[in-house]
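A single protein chain has been omitted from the complex, and every remaining protein chain is retained in its original position.
Every chain is named by a letter (A and B) in the order it is written, and numbering of its residues begins at 1.
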Amino acid sequence: MKRILKRKVLMVTLLAISIMLLTSCGTRENKKATGTNTDNAVDVSAPGELPIVKEKIELTIGIPNNANVQNFDTNEYTKWLEEQTNIDLKFDIFPSSGGMDKLQVMLASNSELPDVLIGFQMDDKLFLKYEDQGVFLALNDYIEEHGYWIKEMFEKTMVKDVKKYMRSANGKFYWMPYLVEQEGNVWAGKAWINKVWLDKLGLEVPTTTEEFRTVLKAFKTKDPNGNGKNDELGFTGSKNGWHQKAYDFLISSFIYNDHNNFYIVNEDGKADVAYDKDEWKEAMKYMNSLVQEDLFDLQSFTQDSSALKALAQNPDYNILGAFASGSPDALFSANRERLGEYVAIPPLKGPKGVAWAYKQPMMPRCYGVITKYCENPVAAFKLMDFMLSEESALRGRYGVPEKDWKYATENDICIFENIGRKALVVPILPYGAPQNSHWQSLHPTFRSAEISDGMAWNGDPLDGEYIKAKAITAYKDKAPEKIVSKLLFNIEESEEFYSLETSISAYVKEHIAMFITGRKNLENDWNDYIKELHNMGLDRYKELLQIGYERFEKGE
Amino acid sequence: MGKIKKKSIYSSRSDNIFFMIVNSILFIVLVIVLIPMLNIIASSFSSGNAVAAGRVFIWPVDFSLEGYKAVFRNNQVLSGYANTIYYTFFGTLINVIMTVLAAYPLSRSDFYGRNFITFLFTFTMLFSGGIIPNYLLMKDLGLIDTRWAMLLPNAITVYNMIITRTYFQTTIPNELLEASRLDGCSDIKFLILIVMPLSKAIIAVITLYYAVTHWNMFFNAYIYLNRKELFPLQLILRDILLANSIDPSMMTDPVLLKEKQNLTDLLKYSLIIVASLPVWCIYPFVQKYFVQGVMIGSIKG
Partner (left out) sequence: MTTKVMYPANKRATHHKLRKSLNNFKHSWQLYLIILLPLIYLIVFKYVPMYGVQIAFKKYSASHGIMGSKWVGLYQFNRLFNSPQFYKILSNTFLLSIYNIIANFPVPIILALALNTVRSKFYKKTVQMVTYLPHFISTVVMVGIILQVFNPRIGLYGKAMEFFGLNAVDLIGSPAAFPHLYVWSGIWQNAGWNSIIYLAALSSVDIQQHEAAIIDGASRFQCMIHIDIPAIMPTAIVLLIMNTGQMMNIGFEKVLLMQNDLNISASEIISTYSYKIGLSIGGGDFSYGAAIGLLNSVINFVLLVSVNFIARKVSETSLW
């Protein structure tokens, strides 16, 4: 009987192996012949004219997966594009996390790529790296000869130097832009304070750093939440939330803070860094003094966004007096009434009268490129050019007209009314849930301010977007005129610069924590800190920084 | 294990103390591990609000299936499951066969070149060519975007092969081999007819290890696979988590943003359950192979 059992196992194994062999084999049909040979390219229409091609062609689009897009092939937006342009769209789906890594591997191993890559935020360095192989096509000529909607965008947009942002270090344009004019996200360095507590204690919203200290002290000692315990927290934030670092907000009362690598433009008009300046030292001193009076929450260095959220939703008694956050509504999702207790703190005036607001300049981002494997590059360009039209912007973001959204009427109030916008669109389809009407807006597009800030208000005063919108006035236009928004490097410069930056940045961030917590003393250790920065190559770093800044600003 | 009869005459006081200590240690271990696990399971069945506010301890608060709905709402999840089951089943089959084929000869002290070949295997545990050469190899073999890409590259994990070899070395006595030789049994026959049945325990272990590795694998998938139809579960779950993470800089609709915020935290928990439940269920079946007394009678008989 053991024999029979053995034979059965053998049969099952053989069967399993055969099934496996049958189902595993079979790669997809070979792609059409590749090469930079575009002799077979079909004729295209004039700029701005639809459909783009008279005889139907096929284009493959490589795009990162999005779990909220149910099916790219049958998607409404896809169908609309195909109808309008007469191009058949096929999709090569990349994983949404790690899609860029996979692309790097494919590039490095000279694998064939799809005709068009959409939705990958590619860096300038990538284009320069593969320039000698011509993997990514330069679009300058296409824009000149065939561009229509992109030229409209260049005219209409509020971004003054939009072309500067799109140019690479070698002067070429490699990508089609994703440009969304959203005022709300420009002024993202917000901080909030509990108005109910202020009123209870008879205090005003602080306008200077010293007033802030007084208010925090009052919060700490006068028990505004009325529970008999001094459990109220000092100024807090989180280590990884969106613009939620507590120290970031306060530094800008002394010197401009770009919330990232601390680039500034100094009085000589040169690109510089903020962290070796006396103003920076003052900022550290101020925050250290807050820490000593327990008015600055040290947990803000270590807790993540979820922990801050848990604090915000502390049951029974609110303990959150003031905190930094670009988007506070996320913290109060389970306890929305509390959100209404807070108002935005305008930039506080430091002892020298400095009160900068953080600004994230509106800029276009790389969202679509054409690879050398495309046989119809002009048609591909015109497709992406078409995506920049207004109708595409509306359909790409909101979905099918009348079904997923409709135009606002006279009666709809705009969320961003306080900065002068009118309501344009009333959304019906919720954004962020699985759907098949659009591609989650992950493609070249131009959403002018009318569209992106034109969402109607649903009348809810506790609505997160509404609250954020109201807060903008506290920060708008309070940034320095000149800031470093982008750097352009060639390959050698970029390697050297970013290697230096990784070490220096880590060192600086570690010392922010050390100076503020008092682990290192500002009187005794400051000079060693500066010396070490120079040892790490700060001078060379600044040289390169200036080179990159200049090249970008010159714009040619 | 508990086959030792209660010998009340023989079990001394020191034995009782010993058992007490052992039981207490295990109890502490049980509690330390169980509580956070209960927290995870409970969180996955709670409402997003409760999870965000940190109100969940070891029992669901505001019982809801939101977390699971968010996962299964996605139509790719089921195909992900199917694919993963396929890869796990066939992959593990290949793994176990190849591993045993490698481990047995290396366990024999009379195998000429044994140390050298063992070294060859171990060397690959430490040194590898890197992503690019491996990708090029797969490209040249024509395996990109096929199911084989998930089954072949990791056919043998040297780690598992070594522990299998060690098991063979320590539990298959030489006398058995010699006895079988006298009966005219060849090496191949010996392996199949005698060694395998006696090695149920180690085969169970490596089956479990390989199956779990396949179940959790996503790296090979995301580098080598291009078609959605072939994506395994882990890849799809990661995509779901990413899609539901809020990017506050993308302005979203007011109504949904609030729901989505809670969903991200909640999703992390329900995803673990969705991904791990099948594996948790496998273990009890595997465990019965760790039964004592497998060797009894094989020599004496």
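As a convention for this text, contacts are C-beta pairs under 8 Å (C-beta built on N, C-alpha and C of every residue); 3 or more make two chains touch, one makes a residue touch a chain.
This one's a predicted model, so the numbers in the text were calculated from it and none came from an experiment.
Trainee: Which of A:D101, A:D276 or A:E390 sits in contact with the chain that's absent?
Mentor: Counting the whole complex, the residue in contact with the absent chain is A:D101.
Trainee: From the list A:N185, A:S306, A:S333 or A:S452, which touches the chain that is not on show?
Mentor: Once the missing chain is taken into account, the touching residue is A:S306.
Trainee: One chain is left out of this view; which of B:V77, B:I131, B:A179 or B:M196 touches it in the full complex?
Mentor: Checking the options B:V77, B:I131, B:A179 or B:M196, the one contacting the hidden chain is B:I131.
Trainee: In the complete assembly, which of A:S109, A:T207 or A:N335 touches the absent chain?
Mentor: Only one listed residue reaches the unshown chain, and that is A:S109.
Trainee: Hey, which subunit B residues sit against the chain that's not shown?
Mentor: On the side of subunit B, residues 1-4, 7, 10-12, 14-15, 18-19, 22-23, 25-26, 29-30, 32-34, 36-37, 39-40, 54, 98-99, 101-102, 104-106, 108, 110-113, 115, 117-134, 136-137, 152-153, 155-156, 159, 161-163, 166-167, 169-171, 186-188, 191, 201-202, 204-205, 208, 212, 216, 268-269, 271-272, 275-276, 279-280, 283-284, 287, 290-296 touch the unshown chain.
Trainee: On subunit A, what residues meet the omitted chain?
Mentor: 100-101, 104, 107-110, 123, 125-126, 129-130, 132-133, 239, 298-299, 301-304, 306-307, 310-311, 314, 494-495, 498-499, 501-503, 506-507, 509-510, 512-513, 517, 532, 535-536
Assume only the chains that are shown with their structure count from here on.
Trainee: Mind checking the centre-to-centre distance between subunit A and subunit B? Centres are C-alpha means, answer in whole Å.
Mentor: 37
Trainee: Show me the residue ranges of subunit A that touch subunit B in the complex, using the header's touch definition.
Mentor: Answer in residue numbers: 6, 13, 16-17, 20, 23-28, 65-68, 70-71, 92-99, 101-102, 105-106, 108-109, 111, 182, 184-185, 188, 242, 306, 309-310, 313, 315, 326-327, 329-330, 333-336, 415, 427, 430-434, 440-441, 452, 455, 458, 460, 463-466.
Trainee: Could you please specify the touching residues of subunit B with respect to subunit A in the complex?
Mentor: 48-50, 52-55, 73-76, 86, 89-90, 93, 97, 131-132, 135-136, 139, 142, 144-148, 151, 192-193, 221-223, 226-228, 231, 235-236, 238-240, 242-244, 246, 248-258, 260-262, 265
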